[in-house]
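The next block holds one structure in the form of structure tokens; read it before the comments.
Note that this complex is displayed minus one protein chain, with the remaining chains in position.
Our next item is chain A:
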């Protein structure tokens, strides 16, 4: 995309374009790092384009959908989830040349915690309880466990979690590996002489990534009332004990989940 002066990209510009489709190249045709930095700056300043008006309406429509399901007899639970520090979900999803990865909503481009992420985290925590209701709630067969019954769908739905009511805060974070050539070659699966040994003469190379650092997500579960209650309890504990997404060993992803009224 050519740069056009005077086009202010405010909230309302979609991160699915800016982070997934835009690439900056320099005169030699290689990737221009400064362009990537600009994209990160936009993401942090504009909160990945979360437009407060639309966000509020999307949130209200989601609530109406849940009310409608409840009126038809489904159990519904809503958790309001506030990151304790930072949250990095979808870091591996680097669908752009500047290698910026974060889970984005497929229509609005806003930060999102995918339903599959929530379900995986909750199931990992539930596994420790070892109860018989795990297969019913999450479906079977479970990974690594011989199925006690025929394959079947779980009873509880984990919806994609969007920012609740107002935009969440997006922050640029940095990790600075001191032996980047070593990690780079080891991670590509090179072996033997292909791996560059770590050494003191390598320069530290800062590498930027995006995190969510504040605000609230609405995590919605629906299904049979008893199962939803149990799953919501596990999910709340998992946010506190396991954390969601990447880098949980470095303190990312832990969150305070409260059951919302209604």
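Here, a contact is a pair of C-beta atoms (placed from the backbone, for glycine too) under 8 Å apart; a residue touches a chain by one contact, two chains touch by 3 or more; residues count from 1.
By definition in this document, contacts and distances are computed from a predicted model.
J.: The complex lacks one chain in this depiction; which UniProt name from "histidine kinase", "Sulfide/dihydroorotate dehydrogenase-like FAD/NAD-binding protein", "CRISPR-associated protein Cmr4" or "Tryptophan synthase beta chain" does that chain carry?
T.: The missing chain's protein name, per its UniProt entry, is "CRISPR-associated protein Cmr4".
J.: From the list A:36, A:49 or A:215, which touches the chain that is not on show?
T.: A:49
J.: Just name the one of A:47, A:109, A:163 or A:215 that touches the chain not displayed here.
T.: Considering all chains, including the one not shown, the answer is A:109.
J.: Looking at the whole complex, which of A:44, A:88, A:134 or A:156 touches the chain that is not displayed?
T.: The one listed residue touching the chain not shown is A:156.
J.: Please identify which residue in A:29, A:73 or A:130 touches the non-displayed chain.
T.: The missing chain is touched by A:73.
J.: Looking at the whole complex, which of A:16, A:168 or A:232 touches the chain that is not displayed?
T.: In the full complex, the listed residue that touches the missing chain is A:16.
J.: Which positions on chain A touch the chain that was left off?
T.: 1, 7, 9, 12-14, 16-18, 21, 49, 51, 53-54, 57, 60-62, 64-65, 68-69, 72-73, 92-93, 105-109, 114-116, 119-120, 124, 138-139, 143-144, 153-160, 220, 248
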